[in-house]
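With one protein chain removed, the remaining protein chains of the complex are shown where they sit.
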Amino acid sequence: MESEAMTTVQSGSGATGRLTFEKGSRPFPDTEAVGSSIVGAGKVAAGEMLADLHRSESDLRRFLHGLPGVDQVGADARAASLATRSIKTSAKLWALEMAVAMVDLTTLEGADTPGKVMSLCAKARRPDPGDPSVPPVAAVCIYPDLVPVAKRALAGSSVKVASVATAFPSGRASLEVKLADVRDAVKAGADEVDMVIDRGAFLSGRYGLVLEEVQAVKSACGEAHLKVILETGELVTYDNVRRAGYLAMLGGADFIKTSTGKVSPAATLPVALVMLEAVRDFAELTGALVGVKVAGGIRSAKDAIRYLVIVNETVGEAWLEPSLFRFGASSLLNDLLRQRSKQLRGSYAGSEDFSIE
Amino acid sequence: MSDERLAVRKTYKLYIGGAFPRSESGRSYVVVDSDGAFLANAAQGSRKDVRDAVVAARKAQPRWAGATAYNRGQVLYRVAEMLDSRRSQFAEAVASSEGTSQEEAAASVDAAVDRWVWYAGWSDKVAQVAGSSNPVAGPFFNFSVPEPTGVVGVVAPQASSLLGLVSVLAPVLLTGNTAVVIASETRPLPAVTLAEVLATSDLPGGVVNLITGRVAELAPVLAAHRDVDALDLAGAPASLLVELERAAVTNVKRVLRPGAAESDWTEAPTPRRMLAFLETKTVWHPIGL
Partner (left out) sequence: MTESYPTHKSEGAVGAGPVDQPRGIDDPPGRLVAADRPEQIFEYAPAPESRSIVHLRSSYGLFIDGAFVEPVDGNAYKTENPATEEVLAEIAAAGLEDVDRAVEAAGRAQKTVWGPMSGAERAKYLFRIARIMQERSRELAVLESLDNGKPIRESRDVDVPLAAAHFFYYAGWADKLDYAGFGPNPAPIGVAGQVIPWNFPLMMAAWKLAPALAAGNTCVLKPASTTPLSALLLAEIIQQADLPPGVVNVITGAGSLAGAALVAHPGIDKVAFTGSTEVGKDLQRALAGTGKHLTLELGGKAANIVFEDAPLDEAIEGIVNGIFFNQGEVCCAGSRLLVQESIADTVVERLKRRLATLRVGDPLDKNTDLGAINNAAQLDKIRELAAAGEAEGAVRWSPSCTLPDRGYWFAPTVFTNVSQAHRIAQEEIFGPVLSVLTFRTPEEAVAKANNTVYGLSAGVWTEKGSRILWMAGQLRAGVVWANSFNRFDPTSPFGGYRESGFGREGGRQGLGAYLDV
């Protein structure tokens, strides 16, 4: 299995002015690298930057507060304007299937049982029992103690097991406890870990602490991918979202994620826009390609496609794949299937046409 | 042998940039009273004097507009106080220029002072009447504020030598504009006396500039001048109106035409003369986190 191979960024702003990123490898256990990549080069740049900032809390603060601010009204307007894009029918089918392939099918309830998780995994492998051409989802997302169940249920499939950890959703526990949580998940076989940042630390300005925790968790992840949940609903301002996104990326995140889904508002189009802009800028700065996961409150295929449009117009086509963009959702899947069915058959599906789980 | 004391006659000069220069043309003209008797030699302003006056007015405008409204009001109130303390001098000037009785002249002066006071009180209120906060359909704080248009060229009323003058000048000043005034051609003396009062007041030099002379010669220069933002044609002779309005087009001046209701200036004014020289600036400011 490869270590984190990063790609260099070829930003083409010359003749066409268009930003292009060379597609490269995203360390996925069973995919191969596509295109050229220079192993480690981007990582070195990120590492250097990190080293500079790591010297002091005040340097880190200066850096974060020196990032351009985000005007909320402007960001909301841009997101709303992108939401009016309408895509062609043939592209729509592709987009719906891609969205399915990007879903992290989620159950994160106190009442989760092995039975519930097994059911979820079956759905994840074969979203539409009546149509094998529907791709499986990207991953299931569950609590750490149910990882073994999911691993068994998903054996032999391409669907990953993502586990939340670090005292999800609040993150209010000691670092030792949070790391133990991560190790348990990884030991049980989780392919991906979805951690939460310490919002209390962030909002009281202890950026260094937030950064260190991300780094510690990344380390504890071993080979597993790290998604860092910012919990944008608690951060409130877009400026905070941008800064927290940078902290996560500097700390080694493979993905930055909007929300736990337990706090409202969760994912919104403008928040996704701001996070994608941060990811784009970070890639320019360091060469590292970080993914974005939007989670919480995304129920309709229409919404999902709007997110994909924003991805396309902010960071470009390179991010339109499960290794760089995910939807954390549960009911979204069936709406994607409904819309896909309509595209293929030309008529609307019934309410019981798809399995509830 | 006569016992009559020889008068030390006054020289009537221009008022430009806070100083009293003679006309650069060196010319003067005779001002007579209503009976045709000699009153004074007044400076006969030239196009170059007008040019200098505009320069002075433009130079003084940012600072005058940048003063607080309260400050402008205070300056103008004090001018009113000074006018009031010289009522008899002004009455004399008005009576001899216009041929009215002393009583009529005194009443005219009283009205002029009262009018000046009325306008002075507007300086810190006109923004509340002309401005607004606008409830736009979006997350914006949107407000409109009135701002002075800049340098106003004023052709003062020909007949009403003080009341009419004050009625056209005060609204220009309180709103933060500066003025280049062409005084009544045949009745300039109250205007020059007013200039003397202004020169000793707190009004900064250049805020008011006064040119005496031939209206037909001076007004077109003012009207065509591209650094004059607006034109008040209150005292322009009817025969000149078309020419002046056309000349004003060069830089799209705001032109205030003579009003029918203003023939004797005794009627109570409306905000019209202030609004004529105010621009509305509207600002949009997003409201967000």
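Residue numbering begins at 1 within each chain, and the chains themselves are lettered A and B in the order written.
The criterion applied here is as follows: contacts are C-beta pairs under 8 Å (C-beta built on N, C-alpha and C of every residue); 3 or more make two chains touch, one makes a residue touch a chain.
For clarity, every value in this text was computed on a predicted model and none was experimentally measured.
Trainee: May I ask you to name the displayed chains that the omitted chain touches in the full complex?
Mentor: Counting the whole assembly, the omitted chain is in touch with A, B.
Trainee: For the full complex, which residue in B:L6, B:A37 or B:V252 touches the chain that was left out?
Mentor: Here the residue in touch with the unshown chain is B:V252.
Trainee: Touching the left-out chain: which of A:E97, A:D145, A:E212 or A:E357?
Mentor: A:E97
Trainee: Please output the residues of subunit A touching the missing chain, sorted low to high.
Mentor: 13, 15-20, 30-32, 34, 68-71, 73-75, 77-78, 84-91, 93-95, 97-98, 101, 133-136, 158, 274, 277, 308-309, 312-313, 316-317, 320
Trainee: Under the stated touch rule, tell me which residues of subunit B contact the chain that is not displayed.
Mentor: Looking at subunit B, the ones touching the missing chain are residues 129-130, 132, 134-138, 140, 142, 144, 149, 229, 241-246, 248-252, 254, 257, 270-272, 275, 279-286.
Throughout what follows, only the chains that are shown with their structure count from here on.
Trainee: Suppose each chain is reduced to the average of its Cα coordinates; what separation in Å results between subunit A and subunit B?
Mentor: 70
Trainee: Spell out the residues on subunit A that touch subunit B in their complex, using ranges where they run on.
Mentor: By the definition above, subunit A touches subunit B via 71-74, 76, 236-238.
Trainee: Touching residues of subunit B toward subunit A in the complex: what are they?
Mentor: 138-140, 286-289
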